[in-house]
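Dropping the structure in here first, questions after.
All protein chains but one are shown in place.
We call the chains A and B, going by the order they appear; numbering starts again at 1 in every chain.
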Amino acid sequence: MTGIRDKSLRSALITGLDASVQDILATMAWTSVSFEGREVVPDLLLSDGVAGLVRMQGDHEGMVAISTDKPVGMELVSRIIGLPADDLNTEDLLDGVGELANMICGGMKAKAGIGGVQLSSPVAIVGREYSALWKTHLKTEILSYALDKRLFRVHACF
Amino acid sequence: MKLLSVDDSRTIRRVISGIGSTLGYEVLEAENGHQGLEVLEESSHEIGLILLDWNMPGMDGYEFLTTIKKHPTFKTIPVMMVTTEGEKSYIIKAVQAGAAHYLTKPFSQEDMVARILETMGMGGQGKGA
Partner (left out) sequence: MSISAEEFKCIRSFVHEHSGILVGDGKEYLVENRLTVLMVQNGCKDFIELHEKLKTDPGPLRAKVIDAMTTNETLWFRDASFFTALSDHIAPALLEKAKRQPKVRVWSAACSTGQEPYSVAMLLDHGRRRMGAGAPPLEKFEILATDISPSAIYMAQAARYSQLAISRGMRPAFLDRYFEKKGMAYEVRPEIRKLVTFKSFNLKESFTSHGSFDFILCRNVLIYFSDDLKRQIYSKLHGALQREGMLAIGASESPRGYTDAFDQVIMGGAAIFRPKSGGVGAASAIAGRAR
């Protein structure tokens, strides 16, 4: 299996991904984000403070990742579970960011109406300085959102 | 009566605990199917509903569901799937295996409450408990 070449499927997935991000932040984190732009890059390269990654396997292959800085990550997780950000530890943040990635990717699948794709358990990263690289099959599209002037990015690699 | 949340994500388990306590139910937690079975061995008599994730390392939700539905006493406990897997084929598979409800993540708190109340019955413990 390789990346997704079918143009209409790609665009259905990207549209679904955008809707999924808005939906999940609204229903689970009770917040809304503004769309800031879309860019296309060759590979998945993450270097923000926190990231969550989910692998897609089966009829279509790829990866969906989210990344943002630590305060935004904390804020989102704190809103989801309804506890103040100060009460959260690193494990809470890791789990929360992973679960967010999982839900965003699952939501994308549902909204794009694709079947035959399994999702891996999410991988989460928290750290002050790291880079993570994943060689995308075709290319990576990055959707950027702003939450109180801070960036929240979603990377779609397929 | 208590609820049992079987989910590998502590985030989701906490959200469910919060919702359960709003309704007056204590929520027991397990990280995967194996742990879920252990909890059932101990306390199945007090569990009124199981909230079950699908994808979990170790024993996944579907295996757990089919296992308990074969068990002489556990099989009567209603199960609600709570998962990101929203495909119709998954829903059908779970319902045919005996799941009483199916909620896809993300879920709004109100949706989850509605389903819990449907299973646990209105006018149960929630009010004034």
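One rule holds in what follows: a contact is a pair of C-beta atoms (placed from the backbone, for glycine too) under 8 Å apart; a residue touches a chain by one contact, two chains touch by 3 or more.
All values derive from a computational prediction rather than experimental measurement.
Trainee: Under the definition given at the start, what are the shown partners of the omitted chain?
Mentor: Displayed chains contacted by the hidden chain, ordered by label: A, B.
Trainee: Touching the left-out chain: which of B:45, B:75 or B:88?
Mentor: B:88
Trainee: May I ask which residue of B:5, B:32 or B:104 touches the chain that does not appear here?
Mentor: From the options B:5, B:32 or B:104, the contact with the absent chain belongs to B:104.
Trainee: Tell me which of B:4, B:23, B:37 or B:51 is the one touching the absent chain.
Mentor: Spelled out, the listed residue whose C-beta touches the missing chain is B:23.
Trainee: Across the whole complex, list the residues on chain A that are touched by the chain not included here.
Mentor: 27, 30, 79, 81-83, 110-111, 113, 115
Trainee: Since one chain has been left out of the picture, which residues of chain B touch it in the full complex?
Mentor: Those residues of chain B that touch the unshown chain are 15, 17-19, 21-24, 86-89, 91-92, 95-96, 99, 101-102, 104, 108-111, 113-114, 117-118, 122-123, 126-128.
Keep this in mind: only the chains that are shown with their structure count from here on.
Trainee: Could you list, by residue number, the parts of chain B that touch chain A in their complex?
Mentor: 8-12, 14-15, 18, 55-57, 83-87, 89, 104-108
Trainee: Which of the residues in chain A come into contact with chain B in the complex?
Mentor: For chain A paired with chain B, touching residues are 23-24, 27-28, 77, 80-83, 91-92, 95-96, 98-99, 102-103, 105-107, 109-110, 115, 119, 121.
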